[in-house]
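Below is one structure, written out as structure tokens; the observations come after it.
Removed from the display is one protein chain of the complex; every other protein chain stays in position.
The chains carry the letters A, B, C and D, assigned in the order they are written, with residues numbered from 1 in each.
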Amino acid sequence: MNALIISAVLGVIMMFSGILLKQKNAVRNIATAGMGVLLVVNILEMYGMSFFRINTEGMMHFDRFSLLFNSIIFFSTFLYFILSARDIEKTGSYYAEYFALIFFILCGVVLATSFESLLILFLGIEIISIPLYILTGSDKKNLKSNEASLKYFLLGAFSTGLMLMGIALVYGATGTFSTGPVAMPDGKPGVLLIAGMMLLLFSMSFKVSAAPFHFWTPDVYDGAPTVFTSFMATIIKAAVFIAFIRLFYELFGSMQPQWQIWIALITAGTLFVGNITAVFQQSVKRMLAYSSIAQAGFMLLSIFAMNADAKEGLLLYAAAYCMATIGIFAVLIKMSDYTFDGFNGLAKRQPLVAGTTAIFLLSLAGIPLTAGFISKFYMLKAALATGRHLWLVIFAVLMAAVSVYYYFRVIQAMYFKENHEPKVIPVSKTFKWILAILAALIILLGIFPDLLLNWFYF
Amino acid sequence: MIAVLLILIPLLAGLAAFFVKNERTVRSWALFSSLITLAVSLLGVAVVKDAKYLAFQGEWMGSLNSSFSVKLDGLGQILCLLNAVAFPVIFLATWRSQYKNAHNFFALMLLTQAGMMGVFLAMDALLFYFFWELALIPAYFLCSQWGGPKRIQVTFKFFVYTFLGSLLMLVGLLYIYFHTKDRSFDISSFYTATLTDKEQTWLFWLLFIAFAVKMPIFPFHTWQPDTYEQAPTATTMVLSGVMVKMGVFGLLRWLLPVLPLASYSWGDVVSSMAVAGMIYASLIAIKQDDLKRLVAYSSIAHIGLMCVAVFSENKSGMQGVMIQMFNHGINIIGLWIVVELIERQFGTRKISELGGLAQKAPAMAILFVVIALANIALPLTNAFVGEFLMFNGVFGSVVTKYNIWFTVLAGLSIIFAAVYTLNMIRKVFYGDSNTLTSAAQDITMNEKLVLGIIVVIIFWLGVYPQSLLGITNEFTDTILKKIDVTILFKKN
Amino acid sequence: MPINYYIFLSIALFCIGIVGVLTRRNAIIIFMCIELMLNAVNLLLVAFSKMHHATNATAGTDGQIFVFFIMVVAAAEVSVGLAIIVMMYRNIHSVDVNFLNRLKH
Amino acid sequence: MNVTQILFWFLSVLALFSALMVVTSKNPVHSVLWLIAAFFAISGHYILLNAQFLAIVNIIVYAGAIMVLFLFVIMLMNLNKSTEPQKNKWLRLAGAVAGGCLLLVFVAALKDSEVNMRSAEVNTGDIGLIKNLGKELFSTYVVPFEISSILFLSAMVGAVVIGKKE
Partner (left out) sequence: MGRFGGALIMQNALQIAWLIPLFPLLGFLINGLGRKQLSKPMIGVIGSGVILASFVMSIWVFMQVKGGNTHVAEYFDFIKVGTLKIPFAFQLDQLSSLFLLIITGVGFLIHVYSVAYMHEEKTEHYGRYFSYLNLFVFSMLLLVMGANYVILFIGWEGVGLCSYLLIGYWFKNNEYNKAANKAFIMNRIGDLAFLIAIFWLIAKVGSVSFDTVFSTESIGKLSATDITVITILLFIGATGKSAQIPLYTWLPDAMAGPTPVSALIHAATMVTAGIYMIARSNILYSMSHVTMNIVAIVGLATALLAATIALKQNDIKKVLAYSTVSQLGFMFLALGTGAYVAAVFHVMTHAFFKALLFLGSGSVIHAMGGEQDIRNMGGLSKKLKTTYWTFLIGCIAIAGIPPLSGFFSKDAILLSAFEHKEIGIVLYGIALFTALLTAFYMFRLLFITFSGKFRGTHDQEHHLHESPPAMTIPLIILAALSIVGGFVGVPEVLMHGGDRIGEFLSPVIKPHEGAHVSHSTEYALMALSTGLVLVMIIAAWFKFRNYQRTDATGLGKVLENKWYVDEFYEKSIVSPLNKFAGILNSLIEKYVIDGVVNGVGRAVNYGSRQLRLLQSGQVGSYVLLMVLSILVVFVLQFFLRK
């Protein structure tokens, strides 16, 4: 609850700061500070210090999982602000509003991670989506940006329609919107319920860009201003995943036999499409878009598995994935051209940046000693623990091997290729330091995942 | 404690080396630290006998029941010794070869050493996997940074190939983990995991492919000659001298004892692959004109024999593998050193372009001939003992019906080995010198020293192999008890 | 009225909406079809709320409240959506979605 | 066949027909008008189901506000004449077929759903009344109600950011 209200307030503050404060730094500092505050209050709530006594009975439920997850999200956003806030300002003249929108989105995230009623889920998803349409289109002169935003909007609205239909059908079958385990009179679910569940499955798959509902992702991520792509690809995706996992664990948990096989197929498809298509991309940005699809495929394993390991795994995965991807995008934004050749010989010019980027990429590729490995490891573990559909695990592993192919293309470019017209990339000292810290965190998490997981239980 | 030191020293030394910008210092630093490692490992092998100094168990990943547990047992001792001996030798041998930003080079080399140490010492499946990859990554960077013209593609192939293998292995390990009695990654619980025959079969292949790629066993070997050819020779020494042993090691520690039934029922298939590979590789080696490729293929043949011997599952074979892992490491490093010297002096590795070195560089010729003869297992050289025991083991194996065939066919590779090795000697060192080699210089003192050390080891182990066989004796007994088929079949 | 009638009716409307989305190229019309889909859902919800109310006196209101919220969201969506479409129109003087093909592959 | 049934059928046919016209009519303006008609039909259904509040809101918000907004935009872009070039025939056909199949599948699947014995009672009951809903809205649903303000805020900001000329 803290986070929800504070972030809403912060959003309003940012709106006004745009009018009141003239110089951008002030705005940025306020936003960053606010983000810090948000993180702190959320952590405080984890330790039971809730400032607001509001009865959210039957609507929202802030449990350990959602709170810890929110902290991860806020932390990532915090890093994101420190790394890329300057670049947010570059996209357009409404920098304050952009921050405001981001804070509103965070409200939506809070809703989506801690809903207890389908209504809240719906609102949360919408509060996340609508500002994103804006942010995607925020580079108004850029046709790509416009196109991306319109595509995103149309497809998003369409999927909202599907989702609502699903909710309606579920309501018809159960007579309630609360996400308690569905009551099934005669053991097995009725067609109405199944149909509703399916439609919800599809719409959620759309939001997490799982095949075959992933088509919007590459175009939108490619078209949107890179700084917002970073935000969408990491924080939003992770948040929606939590919504996804909550929905299917709590509401449809008892119907696992009906949906597990579909999730398995969707997972396989997502892994396949994401990894294979990424191989041939020429632009790193677009490659990262596909890679985000591939990573989503791995996260879907947690929903497929539906056990304690999977929850832990998803937490780890969200953290690892967000940190690594934010880092890479932060570097990518600084790049003058987004093709692989743009990275040629980076190691010579910016050894530290290149080194950290390499670590981020290794993490995404799931090389041991990085958080990326341990999170993938947990996913595989969870999937294996079910004891069903072992082919899926093998397939996931094969695809992970494929993913090495495109991640290492960047590393090769940075380290083993020469650049002929070396362009200087303007990076501040602090930027470098943050990157280093981020890399260190990834390694640390990779060696001692319990640091995070113990928080989940203690 | 010793076990931890063995990992820590190279690790920390390597990390430190990243920050030493001066080339000279970083060289000596690397040499120095590797010598310390050698000293410690000698301590662990020869002096310290008390288990509580050799083993260490630390808290790590409690939520997974995986602990940082390392132990220096017979197998570990012999391989750590090899690992520790190899690096000083390599550093000395490549003392004069130049690397741009050398500090990274030596740092990565030391990290590789640390990783391999970890692999040999780990007593926990997850830890093992960690180090397995940790050894791979620096090697990847070494090869693609300092390698030959085709290095990037070739090394990348090597990386993806091995990485895929190890991922499959990871799945296998996880599956076993779920079937251990106490849901733990500890090796002891792995040894007692309850797995049906069917499960063992596909687990066997999941794990075996990872090891087969590493060794490499025909037909998983294609990465190897290219990589050896392209990699900087110092790295090639590491890869062929020590890293390929990781594959054999994996068989011995993580495959046979964990999946004894499958190892028994699929042993023949694997052995056939290995034997076919031996002949195949030997024949191809005859055709090679590039020294590095020739040595690479000969290495495939030798490793193949080790694989067959492992699956002979008897004392003689096992002991043979143990000692041969060490010997092969030493010998092939020696060969690489000479190749490196030749390449550095004449800028070519083409056998056809060389010749008559024996007149100009007699010392090099003699030392090389000795090492080459060790490579073809001449008696009183170290390799003879190993191959004798392995062949004997294969011949006397009771777990296969085809032991005689394996022995005979594998034996052919001895003859072929003589063919290609002697031809290589003849073409490179004998005959009359040509324009290229007429100006040849003989090797310098420190190179003589390095090769001398190797030659001494060769003869010492050739005349008195017991000094190594004693170390691994106990270990082989225990492992053989674990995989004793007769007992297993009594059990189910 | 049997509930099935309502189910079929709204499904029919819903599908007509989908067909519209599939067949038209005008962004605005596509958007309208989506609105049609939403309304189909609304109708269904109301019908269900009545259905549940019949068996359980306390139940049913939530359905209609949900419809209310859907309308709210729809309104917000429309404002943003039309803004985006207008922006698009400003740039390429068309609302034809087939011109949205700079981003592909 | 009493009057409610007649009304029901009439409204259903009207809704479906106008929906079809929305999809098929060439002129965007006509589509808008047909959509409004559809909304009215649906509002009629609401009234039939004693959901007067929603019926009113539907007319005010949708038919009244949203559709007018649409109309404005279309006028502003003067798309009033049928400027829309024809989409690839096959694609349209495929779309139509796909939608039709979906309809079939849905109907076939849901025709014997778990609730198919039950019915939605018409022109009785008072839950649809504004008093009742209002109480609910400001007691149980106050939190979502407040939250929706965030939605509006963001929508507003967004509209400004996007719409405002520079």
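Everything that follows uses one rule, which is that a residue touches a chain if its C-beta (ideal position, glycine included) is under 8 Å from a C-beta of that chain, and two chains touch if they have at least 3 such contacts.
Just so it is clear, the model here is predicted, and its values are computed rather than measured.
Within the full complex, the chain left out of the display contacts the shown chains A, B, C, D.
Among the residues D:Ile6, D:Leu76 or D:Ala108, only D:Ala108 touches the chain that is left out of the figure.
From the options A:Pro218, A:Gly297, A:Gly327 or A:Gly342, the residue with contact to the chain not on display is A:Pro218.
Annotation: of B:Leu8, B:Leu378 or B:Val485, B:Leu378 touches the absent chain (contact as defined above). Summarising the interface, chain C meets the missing chain with residues 18, 21-22, 25, 30, 97-98, 100-105.
Residues of chain A in contact with the chain left out of this view: 151, 154-155, 158, 162, 191, 194-195, 198, 202, 206, 212-213, 215-216, 218-219, 258, 262, 273, 276-281, 402, 405.
Touching residues on chain D toward the chain that is not drawn are 87, 91, 94-95, 98-99, 101-102, 105-106, 108-109.
Just so we're on the same page, only the chains that are shown with their structure count from here on.
Chain pairs C-D and A-D differ in how many C-beta pairs they share in contact, with the greater number at C-D. With each centre defined as the average position of its C-alpha atoms, the distance from chain A to chain D rounds to 32 Å. Put simply, the C-alpha centre of chain B and that of chain C have 66 angstrom between them. With each centre defined as the average position of its C-alpha atoms, the distance from chain A to chain C rounds to 27 Å. Contacts with at least two other chains are made by residues 106, 110, 113, 115, 140-141, 144, 148, 151, 154-155, 158, 162 of chain D.
Under the contact definition stated at the top, the residues of chain A that touch 2 or more other chains are 119, 123, 126, 130, 133-134, 137, 140, 172.
For chain C in complex with chain A, the residues that touch the partner chain are 3, 7, 10, 14, 17, 21, 27, 30-31, 34, 37-38, 40-41, 44-45, 48, 51-52, 56, 59, 62-63, 65-66, 69-70, 73, 76-77, 80-81, 84-85, 87-88, 91-92, 97, 100, 102-104.
On the side of chain C, the complex with chain D involves touching residues 1-9, 11-13, 15-20, 22-26, 28-29, 31-33, 35-36, 39, 42-43, 46-51, 53-55, 60-62, 64-65, 67-69, 71-80, 82-87, 89, 95-96, 98. Of all residues in chain D, those touching chain C in their complex are 4-5, 8, 12, 15-16, 19-20, 22-23, 28, 31-32, 35, 38-39, 42, 45-46, 49-51, 53-54, 57-58, 61-62, 65-66, 69-70, 73-74, 76-77, 79, 84-85, 87, 91-92, 94-96, 98-100, 102-103, 106-107, 110-111, 113, 115-116, 118-122, 125, 127-128, 132-133, 136-137, 140-141, 144, 148, 151-152, 154-156, 158-159, 162-163.
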